[in-house]
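Removed: one protein chain of the complex. Kept in place: all other protein chains.
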């Protein structure tokens, strides 16, 4: 059989029916904070250190991806699935990303900024990047469609009876060597149930390892509640709760220019009671509405808006290619001896329409240096702005990354 | 050198003296419970997600197998050993399965039901599936013999001075393309000592993640005792304790039919004192014998019987082959375009002869669908029955598995 390497190990059978590969990635970061009300610790850190096994046998594929930077092997599960062709598409069984949010589905090796935007699991779908279930995805001409039935957990979260579904449809009317135009829509439904962790929208508005702001919360399994009415600290409800969301995507390239925007609206349903102290604990500041001394602060449905606009200019003239199968953009391949250089910017915002001033923003400027097709350095300057607490922490972040 | 793949990576040197392989497996399960007294949480879960390195150099072999589904890398140790030929057999040093119980020694990729029976580390040898030590195993004609000297731990259990030994002898008078007849016997001795965890027989009688019933316990290191006589909760003894067991195996195939049965008798020695509350804590129900208000419930030697009968019929006509080297059965290789289909059943029972009614049973019906030599789907319906607590929880379980 045929052995190959471009930095990883790959063997393909002579008839092409069998293959196996061992890959991986290292993302090594430095975070330097400019403190405000919050004062996070500056540090170096491995953002990702993954080993990836993938292969094919008898028309079934597998992928087993483990991130050693996650702390435990269970939290380290990333794509772990088996898949086969079905009805003109691909059937996937196991753990993978629900089909929602364009930038979420973009590989971490190829995202434009160091962290994903508020419309992804880095915000409105906080902590639900990978989920377990069964999905089907297809790509026909300029369309892609994917749908997934979900048990609301990944390998690192508690076993639970929560269920959900996510679906995404994209249309790419223009996609040639010079320009691409992409439209997308996604829908997601999540229904918490026994032992499901609360579903949250939460943002880290001043860069990785910086301060967090909870934006919305739907209660989960009743084992996550605590305290009694009248206590100093309580969080009480009947349990269960749903989150429904819809997302829109608009993106395109023209030569060395690239722009991408997403908007997600989510309804975090509620009906729960928090003591005033617990409210501060959860949201970081006192409730901006009246709370009762005994039954505390009552929260019901919360409508959340999140959107971002992101763009880049590749100074060295390379073009950002489009992955038509997944309907996401990829990194440019550097052409010259000194690599490719890209100027980037993003404006991110999220707000809870039903709790006054509960919103956060993030403005990021960056520079990406693509040394070669495997190595990239990134620099991001993030200006964070938490309207709820008033904190305006900033961050300078640098990444060295290689994959194989 | 020669590169090969059947889904994994393998390289063999041209002279055959060196080789290396990277394999793995994914077992992804869904458990749905039909509650009774107990009400376990239904969920999806990765039962196994393993990476396996193996190879040979200068007549020594190694195997390094890690299960990422185990939670920590120490609990994730499976087969981790080095081995070489010695005196007509194989000398193995490191962590591996003691030579006892036929179904225990069968690969998880090839077991007939989704979980192993009560005569294995899923019952009478609870938590002692992999142990550290030195073993020797040989296969001559229709006989196999294996023996292992054990430190009573795996990488995930505390360092301790417990010692043991296990041995297994098998005879296969018939083994041709149509039929196999297998007899086996195993003996095991375990001697708990400083820092050894208590040795337990415990069963999960209604399927994985279902309720548990402790059947017998031998105290271990004295650091595992707690409380004082007269306290509400105590567990007191001098420490140490031994478990001696003997197992019998009878199995065979005839064309598409297969049957396998094992019986294990174990003597869990005791002499320990539990408060009535601790008894309930450990065994799930009050002691069925008189306990003293001060010195509590006294338990001495406990004789445990466990046995099962398991059978299957491969509807599509394939034959279940026999691994003569390890003296266990393997999965059938599907012949037709629509794979192989197998109907399965097992009846499992275990009891403590010295504590009234301390027994549990499990009746399982199943269907296995072998899509191809690498991919299998399993369905098991388990009817659990805990005579001690009266619980009769049932479970429907589904597995999707691939290995490479």
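Letters A and B mark the chains as written, and numbering starts fresh at 1 in each.
As a working rule, a contact is a pair of C-beta atoms (placed from the backbone, for glycine too) under 8 Å apart; a residue touches a chain by one contact, two chains touch by 3 or more.
Treat the numbers as computed from the prediction; the structure is a model and nothing was measured.
Chemist: Among A:24, A:146 or A:184, choose the residue that contacts the chain missing from this document, as touch is defined above.
Modeler: The single option touching the absent chain is A:24.
Chemist: In the whole complex, not just what's shown, which of B:53, B:108, B:165 or B:398 touches the removed chain?
Modeler: Looking across B:53, B:108, B:165 or B:398, the contact with the absent chain belongs to B:53.
Chemist: Which one touches the absent chain: B:19, B:109 or B:389?
Modeler: Checking the options B:19, B:109 or B:389, the one contacting the hidden chain is B:19.
Chemist: Identify the residue among B:80, B:287 or B:375 that touches the chain left out of the display.
Modeler: Once the missing chain is taken into account, the touching residue is B:80.
Chemist: Tell me which stretches of subunit A touch the chain missing from the display.
Modeler: Interface with the chain not displayed, on the subunit A side: 3-11, 22, 24, 26, 28, 30, 41-46, 49, 51, 66, 68-73, 76, 209, 371-375, 400, 402, 404.
Chemist: I need the residue numbers on subunit B that touch the omitted chain, in ascending order.
Modeler: 1-3, 9, 11-13, 18-22, 51, 53, 55-60, 62, 64, 66, 72-74, 76-77, 80-82, 93-95, 132-133, 151, 153, 155, 159-161, 194-195
By definition in this document, only the chains that are shown with their structure count from here on.
Chemist: Distance between subunit A and subunit B based on Cα centroids, please, to the nearest Å.
Modeler: 39
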